[in-house]
Each structure stands twice: as C-alpha cells, then as structure tokens.
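Here the complex is missing one protein chain, while the rest keep their positions.
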Amino acid sequence: MESRAPRLRHIRGIVFWILCGLALLLIITPALAIVISVLVKAAPALKWSLLTNSTQNVQNPGLQNAILGTLVLSLGVVVVAGPIGILGGIYLAEFAPKRLGGTLRFFSEVLAGVPSIVIGLVAYTALVVALHWGFSVLSAIIALSLLTLPYIVKTTEVSFAQVPRTLREAAIALGLSRITTIRKVLLPPALPGIISGMVIALAISTGETAPLLYTASFSNTNPTAGLFHNPIGYLTYVTYYYVQLPGAQNQALASAAAGVTILLVLLLIFGGRAITARQRKMVARLDV
Amino acid sequence: MNVRRHASIGFAVITGAVLVSACGSTSTVTAPPTSAASSASSTPTAAAVQTGNPAGPQTLSEAGSSLLYPYLQKLAPGINAAFPNITLTPAAGGSGTGQSEALSGTIDLGGSDAYLSAAQVTANAGALNIPIAVSAQAVNYNLPGITNLKLSGSVIAQIYSGTIKVWNDPAIVALNTGVTLPATPIVPVRRSDSSGDTFIFTSFLSATNTSWASGPAFGTTVPWPTVTSELTAAGNPAMVDTCHSTPGCIAYIGVSVEGAALVDGLGEAELQNASGSYVQPGSSTITAAVTAGASKVPASLAASLIYETGAQAYPIVNFEYLIINPSKITSSDTALAVRTFIEWAISSTGGATADNLSAVGFVPLPTNVIPLVNTAVAQITG
Partner (left out) sequence: MILVRRRAGGHPTGPARVARTRTHELTTGDRVLQWVSGVAATIPLAGLLFITVILVIWAVPALVYSGFTVFTSDKFFIGNFYNPNFSSVNGIVAPFGANYGALTFIIGTMATSLIALLLAVPISVGGVLMLSEWIPRQLEGPLSTFLELLAGIPSVVFGFWGLTVFGPFLGAHVFPALSHLGVVLPFFKGSWAFNGQGLLTASLVLTLMIIPIIASTTRQLVKRVPVLASEGALALGMTKYEVVRVVTIPYVRTGIIASALLGWGRALGETIAVLLIIGMANNPPVNIYGTTSTLASTIADELDSALSDGTGMALRAMAMLGLILLVMSLITNLTGRLVVRRISSEALPVGRGV
C-alpha cells in the first residue's frame, strides 16, 4: 500500500504540470501568432508611401492622415486629461480628508470600469448630437480623457504616496508651505511614476476604437485646425474599416495600420515600465 | 464643506465655458430659385441654375451607398478637371450612413440607393434627395456549372424566409425546366449594414410576395427572418467575397460591382419581371424599366422603379440619389460647388458619359426627370 501512494502522487503531479505547460503554450502561441500574422499580411504595404500618402490615395494608400490623427488625439489627451489627472492625484494624496478622499478615489475607480463604447455613446449623444458639435476633435478628446483619467489620477496618487516619509518630515522641519513641499520636494521623486501613468493613458487611447467611432468619425485627409465639426482620422479605424473590405490591397493596409498601432502601444508600455523601474531605484536611494 | 463647494462651482464654471464655446452655426433655408428669365418655359433649364468654379478650393465630402461608390470614384477626377476648385472625396459605408450623415450636416453629399422616408423629410425640413443616375441590382448565386438560373421574386422571398432550403426544391425546379439542380443547401447572404441595396431588394420581394410585404416589408434595415445558415456582409464588395467563398450561396449585389462577381465565377440569375419574362440586368433592360416608370416621378423625386411592366423591363432598378440638407450648407461657395457638381454629373458631356455609365452598369436619367432635378438643385443656396 505505501509504495503505491507516492507513485500516484507523482503521477498526479506530472499530469498537473503537463496541463500547466499546455496553458503556458496557450498564452505564448497566440501572442506570437497574432504579431507574426499582422507582420506577414502587412508586408506588401510596407513601403515609404505608407508614411507619405494618406488613405485617400486609391492606388497607393498610406497611413499619414491616420498616424497624424492618432498623434493629435494623443496630444489632446495629454493636454486635457494630464493636468486634471495629476492635480486630482495630488489632491487625493496631499489634501483630501480621509473620507472625502476615499469617496473620490472610489468613484474614480468606478469610472475606470465603464466600457469604452458607453463613454463613446454618451459623448456622441451629448456632445456630437445635442450640443451640435458634430463629429469633432474635441468630442473625441473628451471621450478619451474620460476613459484614461482614472489611471492618471491613480498613478499620480500612488507616486506621491510612495515618496519616503523622511523627505516629508524634512520639509516640515524646514517650515515649507504645502505648495513648495509639493513642487520642490515631492514632485521630483514622484515624477517618473506620474509620467508612467501618462504613458499608460496614451497606450490605452492609442489602442482604442469604440469611443472614437462616433466622436471622431474618420477623415481621409490630414488633421486640420478646428475643435468642432472636424472629423479626424486615427490608426485603429483603418484596421477596423479595411479588414472588412475584400481585396489584397485593403487587407494589407489594414494589417499595416495594425502593425503600426501595436508598435506604438508596445513602445509606450515598455517605456512606461522602464520609467517606473528607474523610479523605484531612485526612491530606494532617497530612503535614508 | 469648503472644498466640495469650491469644487462644484468650479465644475459648473468649466462646463458652462465649454458649452458656450460650442459652435452650432445656423443658417436659414433661402427662397426658391429666382432665375428663370432666360427660358420661355416655367421650369428652369440647366442653364438657369447657377453653376461655376468656386472662388476658393471646395472639398465636397460624400459617403454612403456602396452601389454608388464606384461611379463617384469615376466622377471624382472628372469634376476636378472641369472645375479645378472642386474636389470630391467619396466613401462607402452604406446608404443608411449616407442619409443620416448628410441630414445632420456631417458630410455634404449622402449617397443613397433609397429615397428619404416621409418621417426623415418631416424631421429635416428642406432635405433633398436628388437622383444622378439609374442603377440596378443583380441576384447572384454560387452553383458552379449552372448558368442562366431563373428565379422569381416570390421564390427568393421564400429562400430568405427559410421556407425554401435547398437548390433542388420543387419551386425552383419548376422555374428551370431542363436544368438539373443539385441538392446543395442554400446559404442566403444579406447586408449587415443599413443598406440601400437591402431597400431595393426588399422592395422587390415585397412587390412579388404578399407574406414578405406584410412581414419584413422593405427598408434600409428589415427584421430578417431567422435562417440558420444565413451569412451577413458589410458592403457590396464583401457580399461578392462572402458568396464567392460559400458554395450554394445566394446574394443581392449592385450592378456596379457585378463585374467582380462574374469574374469570381458567380452566376447571375434571370429574374421574372411583372410581364412574366425572365431578364438579366443590362443597359437595355434597365432602360426599359426606367422608361416605364419615368412619368410617375413626383417633384420630390422620391420614386420607386421596382417591378415595372414591360416585356424587357428588369425588375430591380432604382435611382441613385445624393441626399443633401441645404439648411446645413453654410457657405455660398459650398452651395455653388454642390450645384455645379450635380449639374455636371447629370450632363451627358460632363459626368454622365457613355463610358462612365457603362463602366458601372448604370444608365442616364430619363429626360423628363432632368427639369425636376434642376428645380431641386436650385434650392441649394448657402
């Protein structure tokens, strides 16, 4: 009896770990498959005209208007959601009384759970239709900002909270005002974390399609100045629209847009994590 | 608490500022045409409608019908050559999108195979649907080796209702004596987007099958009966693609894309018309249909050319409309560009050349409709 039990345990262990290995494969293989298939399908479209032509060009469509549009929208998110999110995070970290802070934090996290299409729908009904802004850059930026605001607030708050006590107490001992403490003492070590929060926000907004479908609509020409009645192109729409059109050229354009989007998002994610890693090292050095 | 009060005031101030700065330019619909002096008749001729090259560059944005799209792609270089300050940027997306975006002013011209509904006209006073050509729709199928399949609207309605499920169903065999039909299951393909092609197809089914007329009826979207094998596609090119990959499929495809369908090996059905003969879409059969229906076109230009009588008349024929909402056109230059484009497009020396039309399988507007178009176009002022 005793000799059989260990073998059974052993077998159970082997079965379990084979299943786990299978699971790991099921994670790795699709990730590889997606990237490879995007690159392979995009290959015919990878020429310089991709960057110089816009989607309007029938013979040799390119992504210039879409790339510029994505950049404009990202800039908009930085300009709108950035200050609001950072200031909000500062308030929660430095000023908020406990209960109020808890409530505000809670609702910020609830906002993070709202599906992006719902935000797009609300922006459409309230801004595009009811306020007569039409498909516009501003309504798109507002939709994206609502989407990403909770992440910026959260990372800013966490970054400030992680600044070592010793620094704060030194500031108090020196009799510094709150605003000076925040500006000169707390902000520098918190800055990398704040930046990585912004970078996450940008990564999310670069990869989104649903909230932009009915706010930005789409434009086949390069972005023009004007916040209202001004549709703008963006990369994810190119993939979404052209993948549904038959024909090798359309599929290649869709894949090329997908590839550029993945590239941008991954650059942002890895960049953000590199900044956070640097911050941890910096903070560790500061903690005496 | 102090902070809460400050916060809510601040929020109100910010919201107020944003709302106030919103655009919303308004313009009124101006009076009907004033220029008829040069012509003896009371209806304006083409010469009486003011056209010309606008002072500055004007881009006319268009979106909508995927049936009209290939034709507009052909017209775009021509209008720019004739009037260098006018650029047309066409796009597809389905007639429903064309209608709603043109009515809301998001785009200048909405391409639609379907005229506006009465409710849309009521909700958007002054909105126009202006035909620029006559097109048609084919019914294609994927049965290798079977050419010249004969179908009637009633049978097709039963296929899309799920009552007829296989190709060798007695109802289909009865129409095709001498042809051996396989026992392949039928896979109907329909449009998933809000589509003018769906509008004219379902109009045809409603005209030929009473239970379809009282059931799903016709429209740019209809409550399609549940057929388990049914597939959907977005846009005419995708209909071709989907049908090409699915043996046994049946699909409704606009003539402007028919060339691709035939090259892909899809068969083109001969449809039974109101006079009982079986015809395929071609310039003579389409012209026969539009000639039969031309006299019924009202001033609003909303007319159906479906199931016209005539031995040679093809049963699924329609006007191709540009939907325009004059109250959303704010500059007189844009209005000039729109008027110029339309007048150029319907003129046989401008856009409606034999080459352009035959490349997409369209035929020109009947002559008695042109004065009505001119009257409508003259209402487009900035």
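Labels A and B are assigned to the chains in the order they are written; within every chain, residues are numbered from 1.
Note that in this section a contact is a pair of C-beta atoms (placed from the backbone, for glycine too) under 8 Å apart; a residue touches a chain by one contact, two chains touch by 3 or more.
These figures come from a predicted structure and were not determined experimentally.
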item	value
Sole residue of B:222, B:269, B:286 or B:345 that reaches the chain not shown, by the stated touch rule	B:222
Residue among A:133, A:214 or A:228 touching the omitted chain	A:214
Touch residues of chain B, complete complex, unshown partner	2-4, 6-8, 10-11, 14, 93-94, 96-97, 99-101, 103-104, 114, 117-120, 122-124, 192-194, 199, 217-224, 226, 228-232, 245-246
Contact footprint on chain A, counting only the chain that is left out	9-10, 12-13, 16-17, 19-24, 26-28, 30-35, 37-38, 41, 83-98, 103-104, 107-122, 124-126, 129, 146, 149-151, 153, 158, 161-165, 168, 172, 175-180, 182, 200, 203-204, 206-210, 213-214, 236, 239-240, 243-244, 251, 254-255, 258, 261-262, 265-266, 269-270
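The rule we apply is simple: only the chains that are shown with their structure count from here on.
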item	value
Residues of chain B touching chain A in the complex	1, 3-4, 19, 22-24, 59, 73, 89, 91, 104-106, 234-235, 237-238, 240-241
Of chain A, residues touching chain B in the complex	56, 58, 95, 100, 129, 131-135, 217, 220-221, 228-229, 231, 244-247
